[in-house]
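For this depiction, one protein chain was excluded, whereas all remaining protein chains were kept in their positions.
Order of writing sets the labels: A, B and C. Residues in every chain begin at 1.
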Amino acid sequence: MKSATENVPSDGQFTLKVEDLWVTYLAERGKVKAVRGVSFTLRPGETLAFIGESGCGKTTLGLSLIRLLPSTAEVEKGHILYRRDTEVMDVLQMNDRELRQFRWKECAMIFQGAQNAFNPVLRIWAQVLDTARSHGVTNKKEIRQRMEDLFRLVQLEPERVLRAYPHQLSGGMRQRVLIALGLLLKPPLVILDEPTTALDILTQRSVIDVLRDIKEKMDFSLILISHDLSLAAELADRVATMYAGKLVEVANVWDTYYHPLHPYTVGLIHAVPTLAGEREELISIPGSPPDLIDPPKGCAFHPRCPYATEKCRTEEPPLIPVAQDHEVACWHWQQVQEDGGQRMMVYSEAKAG
Amino acid sequence: MSSFWQNVRRTFRLLTYNKVGFIGLLGVIFFILLSFVGPYVVPLDTQTKVDKIYQPPSSEFWLGTDSEGRDIFSQIVHGGKDVLVVAFLAGFISTTIAVLFGSLSALAGGWVDNAIMALADIVLTIPQFPLLAVLAGLVKFNNVTLLALILGVLSWPALTRAIRAQVLSLREREFVEAARALDLGTRHIILKEILPNMMSYIAINLIFAMTAAIYAQVGLVFLGLVPFSGSNWGVMLSLAWTRGAIFYKGSLWYIMAPVAAIALFQLSLVSFTRLLEEIFNPRLRTSV
Amino acid sequence: MTTTSLAQSTPSRRFDVLYWLRRLSRNFILRRVLMALAKIYVVITLTFFIVRLMPTNPIEAYVNELIDQYGFTYQEARDQAAALYGIDLEASLWTQYLEYMKNLLHGDLGTSYRSKGTPVAKMIAKFLPWTLFSVGVSLLISFTLGMLLGMIMAYRRGSVLDHVLTTIASIFSSIPNYLVGMMILVFLGVQWKIFPITKMRGAMSPGMKPELSWAFIKDIFYHATMPILTYVLTTIGGWMLAMKSNTINTLGEDYVTVAKARGLKESRIITSYVGRNASLPLFTQLAISIGFIVGGSALIEFIFVYQGVGQLLLNSINYRDYPVMQGVFLVITIAVILANFLAEFVYGWLDPRIRVQ
Partner (left out) sequence: MTQHTNGVLELVHVERTFKVGRRFVRVLDDISFSIGKGDILCLVGESGCGKTTTGKIVAGLLPPTGGEIRFLGQNVWEMNKEEFRHYRRAVQIIHQDPYSSLNPTQRVSTILTAPLLRHGIARNHKEAKEKALELLRIVDLTPPEDFYNKYPHQLSGGQRQRVSVARALTVNPEFLVADEAVSMLDVSIRVSLLQMLERLRNQMGVAYLFITHDLAVAKYFAWEGRIAVMYLGRIVEIGPTPQIINNPRHPYTKALLSAIPEADPKATRSKERVHLRSLDVPSLLNVPSGCSFHPRCPLYEAGLCDATVPQLVDVGDGVQVACHVVAREQGVA
């Protein structure tokens, strides 16, 4: 918890500060501990990406930020502090009215699978109006003007799109409509959950370019949640790597990709093939992610880690700052730094062979 | 030996996994025993006893007596067999037709598909109960099989359409494609790949077809459109109705006994369907 | 992609409308109407032969009745019957069929054998409104109420209310409706005397004039109370359970989550996002259930002595009154087909995805 606060710039500015967040799901076999004590700070105007594989808790984390968890989930403890100007509020303490106003006006969350993000029986315009009216904006002309501007920004024809039903738009178009709609109320915070999954390459590219473009033109903080490491590489200022419900490494984008210090991040980065140049050797991380109903003692990654020692099996490593803009939760990060993650690669080959 | 008991315990746990379904199963077993074993234990009371008309339940007459002083319980015991047999036969016939026609329609395609679907469409358009009411005239005295046949032959179209849709979607599934690539043969694909994935659906629909058959046959018998006589829940209903259930307070047990028997059997069947899902789904089967 | 200016797009859109109209008439509506007509024709033909295949013809039926009820000798009964009917049942089936079809094309449903000379159309006109009235009102009540309760159950799923309603719904939807009718009659009418059943018989009180007055409306609702109660009780469970599961599915849809994330008012989400989408599939089921209930109305109308088409059908079957039987079949078939059309229309109107395809 302390460490997260230390990373905030000296003036103490932040848009969002999450402290020791725990979220569980009720499953038939028991409680799934999906998010286990996550703390981080989102600075004004920055893009923070959460990466990790399926089941690591990143989507749960995203949903809990705007309290949209399914009814089977529960926030066990923690704080989600949101700051606007001088006012700081805890999202988890908001009443229904405050929460409704917080959603979209303060924090717009753009979901994965925008294929299905719109009510199929209402025209886009009706859904735009719904959104605006719910937040007290009733001037139709003004809404229309703003929406048309936003649509042009995301390279859509305003006339046609506003009149259309969702099914008349392609997947890429719908994704861009949702992004534009997300910016309608000029929220200071935007969360993108897998914004390009299921889109074709060229469409995906146009969405990425649109995101980068609006990020430059408008002033908001962005949280990006994705399993796709290349998307984070494109857009993020800082990257938070999640494993088994915890943040294992939080670093600026360059450190994450070129000098990762957590063995898991090392494995993840080296599992993705790149396009340029010769064929490189890739590694796969042996074993599989732990069962979050009964996560392993100590560091959750230790059963798959070549650096693991007795300490890793018993004591949980805290997320500690190790350099400017670089935090890592590993007892042996110095070893990783020394050998550049070599042991991880050798280990993976040995296991695969 | 121990593995035998293990299996027994596992089966029991599986059956009791869904409480409502298990109660339904017990109900179904109860009615089967009552109707098929009961008659050997409880003799049918046919003796008119003028002094014992419309008696309330007692230790002698568990469910009271009817308008001629006869034991209602013995009539219930003897009156279930035909109802159950017709229900099962009709359900079986319509489900079989539906599975055959539905799969054929989906797998053959072309004109066969068109013909079957057109036929189903027409049968669905004819008002069901009125048509049954007319066709019931063909049923000779107490002819259970013919009644079941008529009921079964008229109630396949809805399920046929559903089965066809299921087969069409299953046929496109990747594991079926893999089976084709492995050259496992049409027989294997139908019997081992497609059918097992529809079993719970088919079983559940068999039960629902049975309840529909009960609805129709009892209704027809009650209206006097099928010349059934003797002990049969439907006949009991009809007799109780015409002999004063709507006038005389004392006839409550006479009319309510068959009503309750039919209603409870229907309820048991419907509840039982909840268990079928679990029995046929390996996901649930392995988790208990 | 070129952008068309507004001036250009207007005429082309008008052309589009014409084009679509033409396509629609050529493909959709006309084809549906032709299909419907074909179905009606097949049903007429089938029933024509089926009713005539029934054992005992109208005369025998009457003869049997005279002997049974009035103690006539066979010869007396036979003479009486022949005099009353005066019809030629000896003509070949084929000739009868052609004759019937010819009359039907002129809109003539024939005349009843039994109530000699009474046009079938007139009899149906007398009985049908009551069935449509009782079934229509019941469906309206059970459909709207069922949807409402279903949504409440979905929103409160897992609660005591949900369990209680689910149990009641499952019980009432699995018991045959005529048994429920009997129970209502026996308990509410005979045992507890809440309903004065002899007064409530029939479709309206004797001497009541059909007119648009409060007294008349009150009277017909009074007489239809028990049938309506029965229909509602036995159908509402189905709607509740269907709506509950649809609502639960819809609540899991992305667009509902997104609507919440957009900060929409809960009331708006419940009505326009959840309710509207969850109820869509129910409209197709509505058509099916209309057919089922009208077809099965005979039992309920028999129990409550309610003069609807079901009663008419039963009587005609007993008398082997062929023209009336066929008339009833025809009317019910048309009702079912019309209901299907209506459901499709409503569905298309509610769901833009269907509209375009």
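The rule we apply is simple: a residue touches a chain if its C-beta (ideal position, glycine included) is under 8 Å from a C-beta of that chain, and two chains touch if they have at least 3 such contacts.
Because the structure is a prediction, the values reported are computed rather than measured.
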Residue of A:22, A:125 or A:257 in touch with the missing chain, whole complex considered: A:257
Of A:88, A:282 or A:346, the one touching the omitted chain in the full complex: A:282
Which residue of A:15, A:134, A:206 or A:241 touches the chain not shown here: A:206
For chain B, residues in touch with the removed chain: 173-175, 177-178, 180-185, 188, 192-193, 196-197, 199, 282-283, 286
Touch list for chain A against the chain that is not drawn: 53-54, 155, 170, 172, 200-206, 208, 227-231, 233-234, 236, 253-254, 257, 267-269, 271-279, 282-286, 288, 352
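Criterion: only the chains that are shown with their structure count from here on.
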Two chains joined by the most C-beta pairs in contact, as defined above: B-C
Chain whose mean Cα position lies farthest from chain C: A
Inter-centroid spacing, chain B versus chain A (mean Cα positions, whole Å): 54
Distance from the mean Cα position of chain C to that of chain B, given in whole angstrom: 25
Chain B-touching residues of chain C, taken from the complex the two chains share: 39, 42-43, 46-47, 50-51, 53-56, 170-171, 174-176, 178-179, 182-183, 185-186, 189-191, 197, 291-292, 294-296, 298-299, 302, 313-314, 317, 325, 328-329, 332-333, 336-337
Residue ranges of chain A in contact with chain C within the complex: 66, 68, 100-105, 108-109, 111, 113-122, 130-131, 134-135, 157, 165, 167-168, 178, 181
Chain C residues within the chain A interface of the complex: 1, 3, 253-255, 257-265, 268, 272-273, 276-277, 280, 350-353, 356
